[in-house]
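With one protein chain held back, the other chains of the complex are shown just where they sit.
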Amino acid sequence: MSMSIRKFIAAISAIILGVLLAIGMFYMPAADDEIAAYGLLLADLSVDERNSMNTVSGVLFDLRALDTLGELIALFTVSAGMNIILRKVSKEKFRDKRLLSRKSRPAVKVSDTIRSLCLALAAPMAMYGLYICVRGHLTIGGGFQGGVIIASALILIYLAGFFNVQEKIAHNVILNLTESIGMGGVLIAGLVGLFLTGSLFGNILPLGSPGDFFSGGMIPILSVLVGFEAAAALALIVSHLQSQLLELEEKP
Amino acid sequence: MTELTDFLPYIVVVWLAIIGLYGMATSGNLFHLIMCLCVFQSSIWILLLSIGYRREATAPIFDDVSPEVSVIDPVMQALSLTDIVVGATIVAILLTIAIQVHKRLGTLDPNQLNSIQK
Partner (left out) sequence: MRTLLVINLLVVVIAATAVVFTRNTTYQAIILSLYGFILAALFLILHSPDVAMAQGVVNGIIIPLIILLSLAKVREREEIK
């Protein structure tokens, strides 16, 4: 099938699908109704019974924590499974390890401005990510947002051109350990809740007073654990792709 | 009163969905296909958020507003937040498959992947 025929058929089917979808969209809730009863109920519950001022964190880490567990399993599986899919084929061989050091590797030249800015920003960025993680129950923030910010702090080190430093962090046990702590911690917290209260991710800690830093029961703890897991999984994904680029080369 | 601009996000959702699918169907490069998939994913986030959006309401965070004000649906926000992070892993796993296809077959064009070689 030639490209022009394919484009024509695709355009026709896209237009038909678009018309059908547009007709369906007119049955969607308008912007002036009441919100759905379930959302209203969860918003009230997370403020009144969980003392979580941020209802999104309340939904993610307490009321519907089972969904979060499913997502964490997806993150964990992908970061582990990429290594299996990206295995070395017979046409490739490992680069000489000595060539990996930054002086001899013909890498792209990074200007001094970018390098100093990236290195200066990396540590504050990681701290900011942790800060976002731990205050998810008070105001805007939470585990996922903090986790991706921590992961981007590691990316800054890579952008600065320090491949070895980043490789040391990425190939070390640190990342794997962080990921295991996040994943295992969430599982253990859920199971402890199950045995003590009878429901998965049941709350076993005192709730504190609303607006306090130590409030919300399990929400801050789960939020930090989820942050660890998200940060480590995304950093591992980046480092797997990077090691493909930096460590393997084609056989001549 | 329902206004026409209330339905504008839904129309944008329809456009993003069909343009993403059209790009995926007519793509000549696996990486181009993956980025069209990103556009298609983004239509779902806008759909979820505009289902929960209310014109008079505010964000569902009660640290500086009284609990009586009407808020936006927090369930939709939690769902789309989950989907954004999962979407990144989907893109990552598709990229690894594309790299592996290029390693084994030496091409990125989906049209040349007719038979399973080797």
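For reference, chains read A and B in written order, and residue numbers begin at 1 within each chain.
Note that in this section contacts are C-beta pairs under 8 Å (C-beta built on N, C-alpha and C of every residue); 3 or more make two chains touch, one makes a residue touch a chain.
Everything quoted here is computed from the prediction, not taken from an experiment.
In the complete complex, the non-displayed chain touches which residues of chain B?
Counting only chain B, the missing chain is touched by 5, 8-9, 12, 15-16, 19-20, 22-23, 28-29, 31-32, 34-36, 38-39, 42, 45-46, 49-50, 53, 55, 57-59, 61, 72, 77, 80-81, 84-85, 87-88, 91-92, 95-96, 98-99, 102-103, 106, 108.
Just checking the interface: what residues of chain A touch the absent partner chain?
Chain A touches the missing chain through residues 54, 56-57, 132, 140-142, 144-145, 148-149, 151-152, 155, 234, 237-238, 241-242, 244-245, 249-250, 252.
Everything that follows uses one rule, which is that only the chains that are shown with their structure count from here on.
Could you work out how far the Cα centre of chain A sits from that of chain B, in whole Å?
About 16 Å, centre to centre.
Considering the complex alone, what residue numbers of chain B touch chain A?
Answer in residue numbers: 1-3, 6-7, 10-11, 13-15, 17-19, 21-22, 25-26, 28, 50-57, 60-63, 67, 70-79, 81-82, 84-86, 88-89, 92-93, 95-97, 99-100, 103-104.
Could you list, by residue number, the parts of chain A that touch chain B in their complex?
The contact residues of chain A facing chain B are 3, 6-7, 10-11, 13-15, 17-18, 21-22, 25-26, 28-33, 35-36, 38-40, 42-43, 46-48, 53-56, 58-60, 64, 67-68, 71, 74-75, 78-79, 81-82, 85-86, 89, 91-92, 138-140, 142, 144, 148, 211, 230, 233-234, 237, 240-241, 244.
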